[in-house]
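Worksheet: one structure, shown below.
Here the complex is missing a single protein chain, while all its other protein chains stay put.
For clarity, chains are labelled A, B and C in written order, and residue numbers in each chain start from 1.
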Amino acid sequence: METSCSFLSCDHDDDERSWTMEDYAGAIPRWCPGCGDHAILAAVERLLETEQLPPERTVFVSGIGCSSRFPHYLTTYGFHGIHGRALPIATGVKLRRPDLHVFAVMGDGDCCSIGAGHWIHAVRYNVDMVALMLDNGIYGLTKNQTSPTTPQGHPSNTQPKGSHLMPLNPLSATLGVSNASFVAQTADWMPAHVYATIAAAFRHRGFSFVRILQRCPQYTDDLFQEAVRNPNLVEMLVHPDGVDAPELEKIFKNRRVHDPKDLDMGRHLAEPFDRIRLGIFFRDESRQRYEELRHQRIHTAQERIDRLNEEFEKYAV
Amino acid sequence: MPSDERTAAILAALAAPRDAYRSALAATLDEVRVYRDARREGAADRHMQLGASLGLVGVAHVDVDRLAAVLSVEAALEPAAQAVMPRALAVLESLAARGDDACALTLVPGENLYEAVSRLFADLGRAIGAGRVVDLARSGRYRPADHDRWLEAFPFGQWSQAERRMAPPVVIELEGSDLRPAGLAEFLDGGAKIVLVVHGETSPAPLVRLITPRTFVAQTADVAVVQRLAAWDGPGIAGIFPAGGARFVHDPGVAGGIGARLTITEVPTLDGRRRAGPFSATQQQDELDQLKALQGAAAADLAVPVAPQPATPADPVDKLAAWLLQQADLSGA
Amino acid sequence: MGSPPATRPEREVRDSVVIRFAGDSGDGMQLTGLQFTQETALAGSDLATFPDYPAEIRAPAGTTYGVSAFQIHFGTQDITSVGDELDVLVAMNPAALKVSLPDLRMGGSVLVDTSAFSDRNLQKAGYAANPLDDDTLAPFQVLKLDVTRHTLDAVDGLGLSQKEALRCRNMWALGLMLWMYGRSRKATVEWIGKKFAKEEAIRDANLRALNAGHAFGETAEMPSHVSGYSVAAAELASGMYRTVSGTEALAWGLLVGIKKAGLTRLVLGSYPITPASPLLHTMAGFKDYGVVTFQAEDEIAAVCAAIGASYAGALGVTSSSGPGIALKGEAIGLAIATELPLIIVNAQRAGPSTGLPTKTEQSDLYQAIYGRNADAELIVVAAATPSDSFEVGIEAVRLATKYMTPVIVLTDGFLANAAEPWLIPDVDLVAEFPVAYRTDPDGFMPFARDDATLARPWAVPGTPELEHRIGGLERSAQTGNISYDPDNHQAMTNTRAAKIARVAADIPPQAVSLGPDHGAVAVVGWGSTYGPIHQAVRLLRAEGHDVAHLHLRYLWPFPSNLADLLRRYDRVLVPEMNTGQLVNVLRAQYLIPAEGINQVTGKPFKVSDIERAVRTRLEA
Partner (left out) sequence: MSSSSPVVTKKARASKDAAGPVVIRVPEHTVEIVSDSGEGAQKCGQIFGQVSAKMGNGAWTVEIIPAEIQPPARSGPGASGNRIRIGTQPVTNWGDAANLVVAFNEQALLARHELEALHEDAIVLVENRWATHDDDDIRREWTTAMEVLGKQDYRIIPVPMEEQCLTVTDNPRRGKNMFVLGMLAWIYDRDIELIRDAIRQSFRKKAEAVARANIELMELGYRWAEANLDFRVEVPIEKPPTPMIVLNGNQALAMGAVAAGMDLCAMYPITPATSVSHYLGEIFEDFGGIVHQAEDEIAAAGVAIGASYAGKVAFTVTSGPGLALKTEFIGLATMTEVPLVVLDVQRGGPSTGLPTKVEQSDLLAALYGQPGDAPKVVMAPATIEECFHMVVTARRIAELFRCVVMVLTDANLATGVQPFPRPQLDPRWQAAPPDLRPVPEGVKPYDWDPASGLSRRFIPGQPGGMHTLTGLSHDEYSHVGYSPDVHERGCAMRSRKLAVFQTTLKPPGVYGDTKGDLLVVGWGSTKGAIEEAVDRARARGLRVSSLHLRILSPLEPGLKEIFSRFRKVATVEINYSDRLGDPYITRENRRLGQLAWLLRAHTLVDVDCWTRVPGQPLRPKGILEGIESMMPGGHA
């Protein structure tokens, strides 16, 4: 139930206000030139404008890393937290204030390494929020260390002879968690698709996990180079209930119909490392949402006193 | 007091949206109380309020006067604003004190449904009116002549979009002959939800004219439909009818087009041309025709091919076949 | 060393010089600085450096918060700080000029690239008017050179894009500076050759730019008032030197430590965090020396892996910075309870919370001593200088293995990155402290103790008949079995504390770094403030003030003579880059009215900051 806290300071003039993309812009981004984060920020601003989200009722929570600077570059409420912990903070916000639109922005190290425990449980809690995982396959801010999604063999400062292990597959992992309700993937070099995907994520009621393949010009310049140059390496998952970016149809001809209701197929499609598939892998609005299960009615101070006095009776001398 | 046993079940099903309204009411009440306490006339009284708020350990260890000196003091209210605070509080307290039955109403036969719902919302809306009065008072814009009446009644028409989202659900018991729903469209906005418990004969599909893409509309004998109404995060109306008449549910919570949203389980035929209450036979036929038209639209919506390729069939064997076909990638062939 | 050109006036002789290279974070200033440092070290100067870079990988070009700088202080004798004021500022753009100009001494030199002073860049730097045109630079000697054009000219014909060509500006500037201070280009030429081995055009461009900059000074193109300088080699003890950063020295120290302990393996569990990551990077290259680096999934896993390695007979090391140490708190408690050797390196940064990741502070001392639940004692040591880090690394290994205890090594962001020349020590002269794993099953009890050290035996899994279990729950004093007995808990707590207390007798007594061992004022420091304190005390002593400098390596437990020593001074002043932590520990422990000199600007102390603060106290 989308409610504000009280009848006080309730927007009396909600219908008369409107916002442009500029209204949502914050500080000038300090990401490197060529960083994929810029495009993602633009797509998010476009979403805010389209949905006309009141800036004061929109909250972006982030962890630590390059991508976690995100909230600073928007004029909404923001909480730039600590490494790996964006999701617990966001959960706390939404638990107490279901009326707020909550977004969590994380990097791959943030979400899949130090924050992995929270990630698994946030998927299970299925609190209504949009979780954007900006995956550049490297630790950028701390200057070039292997991340859980670094491709095997890619050298870094910590694994100079190349990453030892197969990378973690964030899509498969998320799809494997009980109560997952929305899992999608998009890529920063297709702004229209990024927009369409996060718009679908926003409209989904539940925890929407979006992995965004994101280029880092500094350390993983080559990671998506081939896919950027050759659209045929990318497979678009399409469906009337999926995401639609009609302007991309001509460029990305490699299209596959995938019904987001089909979890088994979604898992199957998410599995291979060597294929870049973009679109919605799974969506199910009927999953339990923690904040709704736990939402409590607010009582007046006097009601609480009366009730606590009843409780005292049980322990009275 | 609800006379119909169904009303109790309906009220129970509407607990969530009603709690939202009562939560807002409770929060408003406490916020106004704290606001008032923090701005008492006279430093001594204000310090007493601050001291009390610290609890007993706080009082034992904190010098409240020194603490008060550290904290910034918000300007006292002007006298008129000061004076209206207790009145606003009284309105909120009286609404909070009323039980959940406050949202239910039984129409006296012959009474105008539109006016009764109007009055009910205007009465419940006094919580909003009181909130607005407090807001105006504390920002120095309160004018008794313009705003005092909001404490007496605050009609739905004046509620903002955000306030309408917090509208309490209402349950009305009425005779079928009094069911003139057209005027109710005005209230179907924000989060407002109306449930009509109908006794006696009425026209076959009176609510069909209220169907719009974002409005939940149901005609049924089954009280359980109210749970779906309660779960919908928007406006809606449900009529609980005795036997006879059309049966349908239009649930905008279901994703997809009209075909997905609208489920029609019964479309009666008119047995002869006769009036039902105020409704002429022509009007009744018109309602049914509209329902059939929607049924047609729904069917057409579902028939539209959903994808360039056929949707994945549900049967496992077909699924496999379809998948194999896709893998074959015949697009170039 | 280059010889002075015949056409130029004699080179001016200087004792020491402070240069700062400042430019946009994409301008390669750190590389420039490092190369200059390298050449300077090879020329035999003593030196200290201070890299200062923005937290973002690449902040927007041309802005003041995107400025990256590298400062080097070099000279003929005993350089212990990075220098307060700049003698020379190389500013590659207006933002760099704006940020660094306040630090340039009156009459100092500033080199600017005139091409970079476009309207757009001026605006981004927040200049209303072009400082090259007004009297902003009047108090200084200004070298207005079109570095951009000179660079483009130099690399012309190599077929580089404009962007690639412009990236060589730093090499041009480096070439000029190397000329100005009579430094060789040899090492830089080699370095360029290696770095760009696979990209010939880029390699050639960098070489050409470097040489062109040098030639620019060599030929008569320089304004007549600018001459070269001569800074003689420092009178350093003979031996082989290399420049070393605190991180490298610590890494080598740990490595020598395990060799001296007779251990075959060092396992470093770590997780990326600024400014601690370089240790992980450095150690990652030591695979051949028995070092296993494990970049764990998070800070907690990193320390737990190190604890596991220690249990298995290796030396477990974990490295992080304040926020990461916060996460490791619970596991460090486990290492204390299980009494395993563990080294925790904390490269401190400014806090609280995420704070200032790339800036320096000493505010984790409390956390080191007290930052775990319950009475959880361990050893805390701090490195004072980059080369001191080497000895601290060895000492940490010695104490951790001898006393079977975690040791926290405090460094900081400044120390970790700063470099100085280091006389490569003869490791044969380092005493051995071999570890004896327990192998004898006769009378083995996992928590029976060595009489002298109170350390429990280190029994490594795989040793027959020594099967035993350890854990965080309180253990019976001998058997190690879980025990809730009140007397046992009291006894175990006593023993754990006594074990650490004994360390005080096993470490060198506190010495005085400079000045007499009694008198009016003792200035007591710890960690990376060594240089500025030392210089300040020297200056004050030169003026005849009765001041001494004491610098603590051992922060818990303290050396046994420390209280007596401190009481021999009338006043004790404690400069720290925090709001007063060591000073409180000294007050509580010894009840001496020590006073703090505190600064938390994220920057190292300047000599003058300390000098002024001490002088004020002297005059009060």
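Going forward, a residue touches a chain if its C-beta (ideal position, glycine included) is under 8 Å from a C-beta of that chain, and two chains touch if they have at least 3 such contacts.
These numbers were taken from a predicted model, which means no experiment stands behind them.
Visitor: Over the full complex, note down every shown chain the hidden chain is touching.
Guide: Hidden chain contacts in the full assembly come out as A, B, C.
Visitor: Which one touches the absent chain: C:Ser45, C:Thr411 or C:Ser483?
Guide: C:Ser483
Visitor: So which of A:Arg203, A:Lys253, A:Arg267 or A:Arg297 would be touching the chain we can't see?
Guide: A:Arg297
Visitor: Decide which residue listed in C:Gly371, C:Gly393, C:Pro446 or C:Gly480 touches the omitted chain of the complex.
Guide: Hidden-chain contact among the options goes to C:Gly371.
Visitor: What does the interface between chain B and the hidden chain look like in terms of residue numbers?
Guide: Listed in rising order, the touching residues are 23, 27-28, 30-31, 33-35, 37, 49, 52-58, 60-63, 66-67, 70-72, 135, 138-139.
Visitor: If the missing chain were put back, which residues of chain C would it touch?
Guide: Per the touch rule, chain C residues meeting the hidden chain are 54-55, 65, 300, 321-323, 325-327, 329-330, 333-334, 336-338, 348, 350-359, 361, 363-364, 366-367, 369-377, 471-474, 482-487, 489-490, 493-494, 496-498, 501-502, 504-505, 557-558, 560, 562-564, 578-579, 581, 584-585, 587-591, 593, 599-603.
Visitor: Identify the residues of chain A touching the omitted chain, counting contacts across the whole complex.
Guide: On the chain A side, contact with the omitted chain comes from 4-6, 8-9, 11, 26-27, 54-57, 59-61, 64, 71-72, 74-82, 85, 87-97, 99-100, 117-118, 120-121, 294, 296-299, 301-302, 304-305, 307-309, 311-312, 314-317.
Please note the rule applied: only the chains that are shown with their structure count from here on.
Visitor: Using the contact definition from the top, classify how the chains connect: line, ring, star, complete or other.
Guide: It is a line, because the chains touch in a row without closing up.
Visitor: Which chain, with its centre taken as the mean C-alpha position, is closest to the global C-alpha centre?
Guide: A
Visitor: Which whole number of Å gives the spacing of the CA centres of chain B and chain C?
Guide: 64
Visitor: When the C-alpha atoms of chain A and chain C are each averaged to a single point, how far apart are the two points in Å?
Guide: 38
Visitor: Using mean C-alpha positions as chain centres, tell me how far chain A is from chain B in Å, no decimals.
Guide: So the centre of chain A lies 31 Å away from the centre of chain B.
Visitor: Tell me, which residues of chain A touch at least two other chains?
Guide: In chain A, no residue touches at least two other chains, as defined above.
Visitor: Quick one: in the complex, what on chain B touches chain A?
Guide: The contact residues of chain B facing chain A are 16-17, 19-20, 22-33, 96, 127-128, 130-132, 134-135, 160-163, 165-166, 191, 233, 255-256, 306-309, 311-312, 323, 326.
Visitor: Inside the complex, what are the residues of chain C that reach chain A?
Guide: Residues 55-61, 63, 65-66, 270-274, 277, 280-281, 284-285, 293, 295, 297-299, 323, 353-354.
Visitor: In their shared complex, at which residues does chain A touch chain B?
Guide: Within the complex, chain A touches chain B at residues 1-15, 238-241, 255-259, 262, 265, 285, 295, 297-301, 303.
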